[in-house]
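Only one protein chain is missing from this complex, and each of the others stays in its spot.
Here is subunit A:
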Amino acid sequence: MTLAHPTAVPTPHSAVGWSTVDDATLRALERFLTEEADLLDRWQLHEWLDLFTPDGRYLVPATDLPEGDPEQDLFLIQDDRFLLEQRVNSLLTRSAHAEYPHSRTRRLVTNVRGRSTDGDRLLVRANFAVFRMRSGVMDTYVGEYRHVVVREGAMFRFAERKAVVDLDALRPHGKVSIVL
């Protein structure tokens, strides 16, 4: 019996030695991701939005299709700049009911890897655990970041910010109402 299981297919990104950037760049990427996580945990979402390029995207693939194609397949989140602004603006009002009052979150971002591509673009991988606490319940989101960032002087911006969740279903979480 042969079984094709899409999630079991090893991706080239999991190979040892994937990270090729020098130590200084790696340290700068780590600082960038750490500070980003801090902005999110403090709900400084307008400041967080400034970390994106004007055409930057935010993606979360479906739990059963981590390698999905956003042009063809169903995702959980697929925000362009307009939708990202809508998401952020409404999360800071009372109309985002699932996040009013705001949940508390705490993010652990580790195992950061980087790889240069053409010009100033870098591929970044990192592991994440995002804990969300609200109404006496803690939900844990675990996964891998697979970002494309652009170097702008001493800092970076997200051209594509992708959170690939390792959970095989959003259960019992029920939703992704925070930014992962």
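Rule of thumb we're sticking to: contacts are C-beta pairs under 8 Å (C-beta built on N, C-alpha and C of every residue); 3 or more make two chains touch, one makes a residue touch a chain; residues count from 1.
Heads up, the rule we're going with is that contacts and distances are computed from a predicted model.
According to its UniProt record, the chain left out of view corresponds to "Aromatic-ring-hydroxylating dioxygenase subunit alpha" among "Aromatic-ring-hydroxylating dioxygenase subunit alpha", "succinate dehydrogenase", "Peptide ABC transporter permease" or "Urease accessory protein UreD". When the omitted chain is restored, the residue from A:Asp22, A:Asp73 or A:Glu152 that touches it is A:Asp73. Residue A:Ser95 is the one among A:Gln44, A:Ser95, A:Asn111 or A:Thr140 that touches the chain missing from this view. Residue positions on subunit A in contact with the hidden chain: 1-7, 60-65, 68, 70-78, 82-83, 86-87, 90, 93, 95-98, 135, 137, 168-177, in rising order.
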